[in-house]
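The following block contains the structure, expressed as structure tokens.
A single protein chain has been omitted from the complex, and every remaining protein chain is retained in its original position.
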Amino acid sequence: METTTLIPANSLMTATPEEGRQLAIKMARLIIKTTQPDAQIRENLRAVYANDAMLLLAVGHTVAIEFSTIAAANDYWRSPR
Amino acid sequence: METTTLIPANSLMTATPEEGRQLAIKMARLIIKTTQPDAQIRENLRAVYANDAMLLLAVGHTVAIEFSTIAAANDYWRSPR
Amino acid sequence: METTTLIPANSLMTATPEEGRQLAIKMARLIIKTTQPDAQIRENLRAVYANDAMLLLAVGHTVAIEFSTIAAANDYWRSPR
Amino acid sequence: METTTLIPANSLMTATPEEGRQLAIKMARLIIKTTQPDAQIRENLRAVYANDAMLLLAVGHTVAIEFSTIAAANDYWRSPR
Amino acid sequence: METTTLIPANSLMTATPEEGRQLAIKMARLIIKTTQPDAQIRENLRAVYANDAMLLLAVGHTVAIEFSTIAAANDYWRSPR
Partner (left out) sequence: METTTLIPANSLMTATPEEGRQLAIKMARLIIKTTQPDAQIRENLRAVYANDAMLLLAVGHTVAIEFSTIAAANDYWRSPR
């Protein structure tokens, strides 16, 4: 099985919208991790954006874009699975 | 029933555009909540962005993106239900 | 009839592109109103963003996103009505 | 004929991509005009953003979004007219 | 032949993704040129954004949006030409 570092399970498909949303958060975080591989620095920066209104909104903005792709991939979870 | 923390009712489907818009607001807020779980800090930050023109516009920006996904999921509420 | 506070007439459908554009502006404003319900504060912030180049551009940015959703909903007003 | 203030000719249809791009610029400007109706203030702000790298990029960003809607409306001008 | 100042060759169609990407860069630059017609000022601003991390990222952001439109126009270059 291929090791992935950017998309868990190497798939955009999820069983539910909730899981799609979780995937969007993970995908957004993994880009940050790839760009800044040092865990300690990421931890410090996390403390910064979790306490800054503009940065929190920026997190939400990127997750919204990632989610729009995942939702389209899953045909918006319209059909029963 | 699965407990969800990111999408109420675990569905993008809503009966009306108004409810779709409410869902977009909730989804945007739940990402903030996941990123900053401390209710008191969120309350303080809310006071910040509700009184800052740029931050208010940023809230509107993210809700617009979330809503575009929800609207597509509901086929823009074109058909009568 | 359901009272709506986020989408006038609870519909994305408009007769013309001009009306679609007006709806985009209203929808963007109603998110601001929901986030900051105090009319006096909104009036003060409006004076801020109407006189600041970056904020004016941010208003235009969000309206552009809202409009893209409304335009798709109306199939870009291609067919005669 | 209906007077429009937000979309010239009240249509997203254009004969060519170049005209579509011109429409995108006009639509972006008309939102600014609606938000700030004072021509003198707009003129002053224009001098600001035409000389600031970030603001110029923000203009381009919004035009890109407006254009994506217009291009889709015109089916990307694929078919001969 | 119509003179164009916003889209080279007045078309979104390109033979390859690489050429589509080049077109996205040109279209983004031509909006800047239209907004700030003075070549010397543009040259000065270019020195600013080529040396500022946030501005470089903003350039990439706008090119990404322009490219998404061009890619859709070319059906993602899926079919052989």
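The first chain written gets the first letter, and so on, giving A, B, C, D and E; residue counts start at 1 in each chain.
By our rule, a residue touches a chain if its C-beta (ideal position, glycine included) is under 8 Å from a C-beta of that chain, and two chains touch if they have at least 3 such contacts.
Since this is a predicted model, take the numbers as computed values, not measurements.
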Quiz prompt | Omitted chain's touching partners, listed by label | solution = A, E
Self-check item: Touch list for chain E against the chain that is not drawn
Solution: 16-18, 21-22, 25, 49-54, 56-61, 63-65, 67-68, 71-72, 76-78
Quiz prompt | Positions on chain A where the hidden chain makes contact | solution = 2, 4-7, 10-13, 27-28, 31-32, 34-36, 41, 45, 48-49, 52, 54-55, 58-59, 61-62, 65-66, 68-69, 72-73
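The rule is simple: only the chains that are shown with their structure count from here on.
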Self-check item: Excluding chain B, groups that stay connected where the other chains sit
Solution: A | C, D, E
Practice problem: Could you tell me which chain lies farthest from chain D when each chain's centre is the average position of its Cα atoms? | Solution: A
Quiz item: Taking each chain's centre as the mean of its CA atoms, how far is chain B from chain E in angstrom?
Solution: 32
Quiz item: Could you say which residues in chain B touch two or more other chains, in rising order?
Solution: 49, 52, 54, 58-59, 61, 65, 68, 72
Practice problem: Assign the assembly's chain-to-chain touch graph to one of these shapes: line, ring, star, complete, other. | Solution: line
Exercise. So, with touch as defined above, which chain pairs make the list?
Key: A-B, B-C, C-D, D-E
